[in-house]
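Sharing a structure below in structure tokens format, with a few things to ask.
Here the complex is missing one protein chain, while the rest keep their positions.
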Amino acid sequence: MAYFSQQLINAITLGAVYGLIAIGYTMVYGIVGMINFAHGEIFMIGAFISLIGFIICGLLGIGSAPVAIVLVLLLAMAFTAIYGWAVERLAYRPLRHSFRLAPLISAIGMSISLQNYVQLTQGARPKPGGQIVSGGYNLFSADGFDVRVTWLQIIIVLVTIVLMGGFTWVIARTSLGRQQRACEQDIKMAALLGVNVDRTISLTFVVGAALAAVAGMLFLMYYGVIDFFIGFLAGIKAFTAAVLGGIGSLPGAMLGGLLIGLIEVFWAGYFSSEYKDVAVFGILVLVLIFRPSGLLGKPEIEKV
Amino acid sequence: MKASGLPALLKDAALTAFVAAALGLFIVGFRTVDVGSTKGLAFDYQFADLAVAVVAIFAGRLGLSFAAEGARWPALILGAVLGAIGAAPIELPSAFLHWFVGLAGLLVIGRTLWPWASRRVGQATQSPRGRMVGRAGTRWFSWILLAAAVVLPLTPFADQKTMDLGVLILTYVMLGWGLNIVVGLAGLLDLGYVAFYAVGAYSYALLSTQWGLGFWAVLPIAGAMAATFGLVLGFPVLRLRGDYLAIVTLGFGEIIRLVLVNWVDLTNGPAGIGGIPGPTFFGAVFAETAPAGHRTFAEMMGVPFAATQRLIFLYYIILVLALITNLFALRMRRLPVGRAWEALREDETACRALGINPTNTKLTAFAVGAMFAGFAGSFFAAKQRFVSPESFVFIESAIILSIVVLGGMGSQIGVVLAAVLLIGLPEWFRDLGTYRMLAFGLAMVLIMAFRPRGLIAHREPTVRLQAEPRGGGG
Partner (left out) sequence: MTATPSLIDVERLTMRFGGLLAVDDVSFSARPREITAIIGPNGAGKTTVFNCITGFYKPTVGRLTLRGDRDYLLERMLGHEIGQRARVARTFQNIRLFTGMTVLENLMVAQHNKLMLASGMSVFGVFGLKRYRTAEAAAIEMARGWLERIGLVADADRPAGELPYGAQRRLEIARAMCTEPLLLCLDEPAAGLNPRESAALNDLLISIRDRDGVGVLLIEHDMSVVMTISDHVVVLDYGRKIAEGPPADVRRDPAVIRAYLGTAEGEGEPSV
């Protein structure tokens, strides 16, 4: 029981990170109907900018952890968002009317470039991030086992909930959200009705990248070490989360992230940690085969 | 879009440079370095690099805008200046910047001359004479390439390095031709192709080291194993739409790799399998001394032993394997199944309405492609005499895919050109080697933007009603 609870707490933390990345996939897919393959790399760049931000905070002598976290959060979101914007502008916009596979191939190219760009500029070795927040709170003890939730885990879940709330509000209530939903329904019609489609798509990438940056920062704080390759696996898992929840659906992305976190942590905890990634990929395959529209997605009706 | 004026162009270039500076500020400007385990990380500031890169981007963007506006001379001068700085032996903060600045110059020059060149080429190929030359050229070009490939080992150039490179390029040509069936003809984006390569390699590695089977006996088994994997994996996933299929094949590729890493009892895990015997020539081995019961190639032919004999033998094996792949693919293309692959790529809905079973048709493409990857894999194991999961990472799939895409999906000769370009050039220019993958990625993006149909976009019909017009008339 105690072990189970501990695993549950860990799983929810991990799931929150995946969910934040998954939103980027699901939003872009909803609007332009393509898999932004480079999104995992955006997350990785977010983690690196956070790392650099924390070191700068250290050099500037900002000792208070909350202040540093907020500063780095804003910094990482702002600068990673520029990457999201640039990727869309360079790799996807010129291909919007090209053949079916073109944007996907271009996305793979972008992903390889970004990975190697960071490897080149920051080196290939893993970067230790140090411990920014330590300590925690013992929930209860059972079977001689302390069930513990760290402050960091609380921060991660809280930040995720706040961002999700804010984000849902943006989509539901603001003009940007309305334009986004309009483009999702019918991009041509939205353009005819005066929605600036280019701007809306750009903003979608910007918002997705900003959320990925948050995920990158949380990942850095949670694991304490990053390298240029983290985007690949995290990206695929987050994409799996988006598909599992139903691609195009925002609550689905969050739910999918949570489920992937659960599967991964419990598989590692109860079966074998070597095959935890195999389990996640297995789930992806099974979902796509048996329920391609995901848990909360709408089935597509083929128009002929 | 005409003549926006110099201030507007400058403003645009400045904006681009500003965005580039913002992108590079942290990732390029602050290089994190280890300073001993206790102190964690420190910065190695790289702002000089950043500044040079931003200036180059400013000039490059300005040049591209000039080119787009039709101001040819300013664009050419800017491009030439950038190219000269890149090539000049002056002190830039890093060697990479020489490449960066130089390539920016080349890009500007290329973009400036592109409309003119493509118009000229277009005119030339449209004229009756041009058509004849073009058709003869494409016909003879393949034969000349083939002749060159066959005689290469006999020429004085055939030293160790060249032969190694030749074997490497031909391996990728074969993989490219195999994947071309899946991606180019059937239009199925397979991001896990390297998994079948791994199946072939491990089939040979295990069967030869455990059961003592020889290369020629295992070759068909390896192909069959890989094709079976293709069928088993393909059956559930081939119903999926294009981009989902890409992700699932990517996932499968990773699953196979993770299994190879973790199933230590069978595969020896990350340490890999060594001591794999090389291929034999009618029972003769390529070594200085033969093990008991065998004789060496040198003894058999009565020539002195030389280390390159083995390489030349490997070279001819992969050349033949690649040619078989090519012939098979060309044959299949002219068969009903091949036409159905292309039809599926064009419109799956229409295929279904014509009574074509999409799943089975895709499955054959998938399995045939996998089979050739299996052949290539067992060749790889026999050549390296060692396999480990590290050789079968996603990036290998991406390289093979980019060869197919760059070559022009569906074009066989395009694959050869792309393999020489993508594999050969980086090996020759060693100092570009470290930036190879970066160049790879950017090339994929640029090709999709400027020439989405690849280097060779021409498609030859599989069947004609009228005899092919020769020479003029047309």
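Order of writing sets the chain letters: A and B. Residues in each chain are counted from 1.
The rule is simple: contacts are C-beta pairs under 8 Å (C-beta built on N, C-alpha and C of every residue); 3 or more make two chains touch, one makes a residue touch a chain.
Remember, it's a predicted structure, so these values are computed and weren't measured experimentally.
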Per the whole complex, from B:L23, B:A343 or B:I447 the residue touching the absent chain is B:A343
Which of these, B:L152, B:L213, B:L323 or B:I356, touches the one chain of the complex that we don't see? B:I356
Counting contacts across the full complex, list the positions on chain B that touch the omitted chain. 328, 331-332, 335-337, 339-340, 342-343, 346-347, 349-358, 364, 459, 461-466
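The rule is short, and it goes like this: only the chains that are shown with their structure count from here on.
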Okay, in this complex, where on chain A does chain B touch? 34-35, 45, 48-49, 51-53, 55-56, 59, 79, 82-83, 85-86, 90-91, 94-95, 98-106, 108-118, 120-123, 125, 127-128, 130, 232, 236, 239-240, 243, 274-275, 277-278, 281-282, 284-285, 288-289, 292, 302, 304
Spell out the part of chain B that touches chain A in their complex, as residue ranges. 19, 22-23, 25-28, 30-34, 40-43, 46, 96, 187, 189, 191, 236-237, 239-244, 246-248, 250-252, 254-255, 258-259, 261-262, 349, 394-395, 398, 401-402, 405, 434-435, 437-438, 440-445, 448-449, 452
